[in-house]
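Here the complex is missing one protein chain, while the rest keep their positions.
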Amino acid sequence: MTQTDILPDEPGFLRRMARMLWADKFALAAALFLLLIVVLAIIGPAWLDAAAQKQNLRGRNAPPFEWDRGWLWIMGADALGRPLLARIIVAAQNTMMVAAGAVLFSAIVGSALGLVAGYAGPRTSQVIMRLADVIMSFPSLLIAVIVLYILGPSVVNLIIVLAITRIPVYLRTTRAEVLEIKSRMFVSAARVMGASPARIIFRHILPVVLPTLMTIATLDFAFVMLAESALSFLGIGIQPPEITWGLMISQGKQYLTTAWWLSFWPGLAIILTTLSLNLLSNWMRIALDPVQRWRLEMRGRKHG
Amino acid sequence: MSSFIRKRVFASLISLLGLVVMVFFLSRLTGDPAALFLPVDATEQMREEFRQIHGLNDPLMTQFGRYIWDLLHLDFGESIRRARPAIDVVLEAFVWTLQLAVITMVLVTAAAIVVGSLAAFRVGGVFDRIASLTSLIGASAPDFWVAIVAIVVFALGLGWLPTSGTGTVWHWILPVGVLFIRPFGLIVQVVRGSMITALSSAYVKTARAKGVRSRPIIFVHALRNAMLPVITVIGDQAAALLNGAVVVETIFGFPGVGKLMIDAILQRDFNVVLAAIMVTALAIFVMNLLIDLAYLALDPRIRH
Amino acid sequence: MAEHLLEIRNLSVEFHTATGTVKAVRDVSWHLDRGETLAILGESGSGKSVSSSAIMNLIDMPPGRITSGQILFDGQDLLQLPDEARRALNGCRIAMIFQDPLAHLNPVYTVGWQIVEAMTAHGTDHATARAEALRLVTRVGIPNPQASLAKYPHEFSGGQRQRLMIAMALAMKPDVLIADEPTTALDVTVQAEVLSLLEELKQETGMGILIITHDLGVVAEIADRVVVMNAGEIVESGETAEVYRNAKHPYTRKLIAAAPGKGVFHDPLPRAEAVLSVRDVVKTYSGFRALDGVGFDLMAGECMAVVGESGSGKSTLARILLRLEEPDGGKALWQGRDLFTMSPAELYKLRRDLQMVFQDPTQSLNPRMTVFQLISEAWIIHPEILPKPQWKARVAELLQQVGLSPAMAGRYPHQFSGGQRQRIAIARALALEPRLIICDEAVSALDVSVQAQVIELLDKLRREMGIAFIFIAHDLPVVRDFADHVMVMQGGKVVEQGPVREIFEHPRQPYTQRLLAAGLDPDPEVQAQRREARLGHPAAMQPGI
Partner (left out) sequence: QETGVRIVMGEDVDLLEPCMSTQSTIGAVLLQNVSETLTYLDVGGGTGLQPKLAESWEQQADGSWRFKLRQGVSFSDGSGFDAKDVKHSFDRAMSDQITCEVKRYFGGMTVNAEVVDDYTIDFKADPVQPILPLLLSLLSIVPEETPVEFTREPIGTGPFVLKEWTPSQQIVLGQRDGYWGEKPAVTSATYVFRADPAVRAAMVATDEADIAPSIAALDATNPETDFSYLDSETIYIRLDHSMPPVNDIRVRKALNMAIDREAFIGTLLPEGTLLATALFPPPTLGWNKDVQVWKYDPEGAKKLLDEAKADGVPVDTKLTLVARNANFPNITEVMEAIQQQLQEVGFNVDLQFYEIAEFQKLYSKPYPTDRGPMMATAMHDNSKGDPSFTMFFKYASEGLQSGISDPKVDDLITRASAATGEERAKLWSELQAYLHDDVVADVLLFHSVRFARVAPRLSWRPNMSTTSSLPLGEIGFK
């Protein structure tokens, strides 16, 4: 073994990640898809809003794959003859905003509380956990109605309503894992070094819990995207003519047997987004775990 | 152990009381039941009488005091809509919900654990890819899609199963099938993720060195270590089912507590809302207690 | 060529890592016959554990890869066998004792269950297996065997876990036993018992034993032949006595020369104010007294060795002094202030001064951090120690001081050998420049040459910087060389303490005397004489085994 005085320079973090992403073609495709969605969410409304709102009762429920109307109509048209593709693109912004907002909010609040409940003493933990029980047994619709009446309808309130009900799952998951992880020796070792509780929680415990939270969060994304449309019906949040994928699905619901494409395409968008997020989070679980990382690095080598 | 349970029951009772107080006051901020019970054209005098009959004209504190007093006598009040004791209405529905939740969760848990574990055993293998993909697509597809398509295919098309309703075993298949999908997808993913880590740990090597077969290595050695986040998520999904499976109840005409609760909330039938929340909350509290006991049973390191 | 029980031919193993391929084992060949004990000696990280894992089909492939070679067991090449056939052999005909017992025991099952499973996995019925498990646990000297079977791994001491691993491996009376450092965590009396148990079984069943160890005394005691490895290669092999007498390879000579226990005793330090003074520490685990009135004084720059029976509460004492566990009674005055009643805030300020190297190195390193991150975390927490630009250089320096290559700084804990991890843990403790380091079996997994280097480093720090040490160890020669003061523990109590010379030369308590008598000499001939003497006087052995 050669002894060198300087530490070897590791390949840059980003380059390494990029190489590992390249190694997993599924994850790569997922990442590209998500990138596309994000881009569309940013430019979509400015770019296609007019086309997406232009009604044309004569072209209502136009079937998909008819090229002669132009590419915007490739997915067909909705009940008011508006091109579905344009609507999906325009809806991406609201959808992503609400879904990401709600999921991030619930995940962050939930896991923060879970970390505290798991790490702190039994009394704090008991209080937090019973609070979670209360939230868990509070019907989301009731929360929605209450928020609607007390705070009034708005997108932020919609996000809050959607987020509140999902807090307990992150909270409970995090706490359960923290209870186990904090008994591990490397946590003791960190304590001996004088690491502050914050450091122990965020540097040592959180990384172990994070992959599980990410898995839940990705599936919650789908859940939130669908649930959001259910709340629109209370008049809270996104309202027609503003659109989200969830709303498009629920509007297309009655045409399920006669004009399937109305709710199919937005449904597909949700499925693909969820799928991509999940593939990416599964990839991340492996890429961020040094013990598993070889799965990607080896493959990357073979291919590249 | 018994002191743990005693403390827990006590804390849960406090949260139940908190829940009742919260729901009682917050729900009363959400509008006048008279406006909803009576048709739009009803006269103001009729509304006034209605409020008088149902004690809605008294000061809120008086109403609350009366409610709590009755509650102490195990009287949950009358349903405004149904003119019968709210608790009867709720319990009737809850029996169905409980059955549905238990059956679904038992099936989901068994299936998801097997599939998730096998997927984790060969990460990136064919089984892993197929299982992940199908479960994720199922989990992110709108549930009413799945429900309607299932009816169209299995009841209308093939004529194998009844469209909806209750009565025979056959009536359960579609609702359970539809409810199965989302928790299944979620739990498969959580099991898979958690198992990947567990299967690469040193004690699995020990088991292999002992000559233990693959199946017990997966399902005995690794699984128990991987179970903490899994049972948490199972609990979360079960809680969701205990709160009522609205879509399934609506579409399949299943007389559960979900639609009852939604209707009661929308109609501001407060006594039913409160009774329903208390019953489901109790179920959820019990379930969370069982889950916490399961943590202790699963992982001796948590017992301290 | 005569058929051997187990033969390895030209085995090479490499690992893929982010920074390149690591050739862990290179072209290694050796063989083991029935009723024979083969010892593999060698530098820490030289591929001993990896090559034995290869026999058991336990290398993760990928990232590991067997690039060449054959592993012949009973004449058939294991590498060509289907997985199912190899599984059937594992545990039943070839069994292994792992180096790091805590990580290798399943934390969520009772040890009884795990031992029983080793038998039921090969068709033994449950009742028989249970009876056998009880017998085995009794034989390896676990106190209160019946109750112990129902306990979980984390409820045992390091040495007890190691013995449980041994019991598990012996369950099926295998033809080949691979013992990877089976006695590192055992005090010499227990070690002697375990070694004689192995010897006995060997006589009884004709089992071949492959023992990987750093302890030349153990080699001298039981090995028929030795193989010496260095940097993944075999540098020397032969009859034990022959190799000891006429070592040819410079590395072997270095090893033998480095055997501890030959230095001069430290002279007692001049009496001064104690930095740490511990009184009447008590700790009970659900009724069981793990510590019972322990007390001692420690001066700056002093090294106090704690020796004693496995399970006597040494690690517990260490954990309690660091407030990783709450004591049930007693006082520990650190510079006059009681550690046990300190508020978390006060304690936090003190953390930097008190460091510990844990008994199970694997578990004490965060698996998600690189070596660089692990060591530099100290400076993140205590930024006053070292400005950031110097971190890299200091990490490199520390790694070199403990005998590791700075090139390894980018690797993760699981990519190291047991001894290497232990050194990372030492480096991490040193990074904080503390005033007191508690070393719980900190050098037990190191080969004697590295061990000597590390001990020398620690001794230098002790002298130059006045760092005090509480040095928990089983290895009496090391204690003899390094300690100023010795405390002997048994059953949670201090049975004897005093200056090192006094303890070693005039032990008063019977337990101490027994301990010293059980020490092994690296010289096979000396050891052979002692063995004869011992067999002649069975009374010297502890009863009840």
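The chains carry the letters A, B and C, assigned in the order they are written, with residues numbered from 1 in each.
Note that a contact is a pair of C-beta atoms (placed from the backbone, for glycine too) under 8 Å apart; a residue touches a chain by one contact, two chains touch by 3 or more.
Note that the structure is a prediction, hence the values are computed from the model and not measured.
Peer 1: Among B:134, B:163 or B:214, which one is in touch with the chain left out?
Peer 2: Checking each option in B:134, B:163 or B:214, the one touching the absent chain turns out to be B:163.
Peer 1: Looking at B:148, B:204 or B:261, which residue reaches the missing chain?
Peer 2: Checking each option in B:148, B:204 or B:261, the one touching the absent chain turns out to be B:148.
Peer 1: Name every residue on subunit A in touch with the hidden partner chain.
Peer 2: Counting only subunit A, the missing chain is touched by 53, 55, 57, 60, 78-80, 145, 148-149, 232-235, 239-241, 251, 254-258.
Peer 1: Can you list where subunit B touches the absent chain?
Peer 2: Interface with the chain not displayed, on the subunit B side: 30-32, 35-46, 49-50, 52-53, 79, 81-84, 89, 92-93, 148, 151-152, 155-156, 159, 162-166, 250-253, 255, 259-260, 263, 266, 268.
Convention: only the chains that are shown with their structure count from here on.
Peer 1: Counting C-beta pairs in contact, does A-B beat A-C or the other way around?
Peer 2: Of A-B and A-C, more C-beta pairs in contact link A-B.
Peer 1: Whole-Å distance, subunit B centre to subunit C centre, using C-alpha means?
Peer 2: Measuring from centre to centre gives 50 Å for this pair.
Peer 1: How many Å are there between the centre of subunit A and the centre of subunit B, using C-alpha atoms for each centre?
Peer 2: About 22 Å separates the centre of subunit A from that of subunit B.
Peer 1: Between subunit A and subunit C, what's the gap in Å when you average each chain's C-alpha atoms?
Peer 2: Once rounded, the distance between the two centres reads 47 Å.
Peer 1: Quick check: what residues of subunit C touch more than one other chain, meaning two or more?
Peer 2: Residues 154.
Peer 1: On subunit A, where are the residues touching two or more other chains?
Peer 2: Answer for subunit A, listing residues that touch two or more other chains: 183, 289, 291, 295.
Peer 1: Going by the contact rule set out above, which residues of subunit A touch subunit B in the complex?
Peer 2: Within the complex, subunit A contacts subunit B at residues 26, 126, 129-131, 133-134, 136-139, 141-142, 145-146, 148-150, 168-169, 172-173, 176-177, 179-180, 183, 209, 211-212, 215-216, 218-219, 221-223, 226, 249, 253, 256-257, 263, 267, 270-271, 273-275, 278, 282, 285-286, 289, 291-292, 295.
Peer 1: Which residues of subunit B touch subunit A once you look at their complex with the stated criterion?
Peer 2: Counting only subunit B, the residues touching subunit A are 7, 11-12, 14-15, 18-19, 22-23, 26-27, 29-31, 123-124, 129, 132-133, 136-137, 139-145, 148-149, 152, 182, 185-186, 189-190, 192-194, 196-197, 200, 228-229, 231-233, 235-236, 239, 243-244, 261-262, 265-266, 273, 276-277, 280-281, 284-285, 288, 291, 295, 299, 301-302, 304.
Peer 1: Could you list, by residue number, the parts of subunit C that touch subunit B in their complex?
Peer 2: 53, 56-58, 60, 87-92, 95-96, 98, 100, 103-109, 114, 117-118, 121-122, 152, 154, 168, 362
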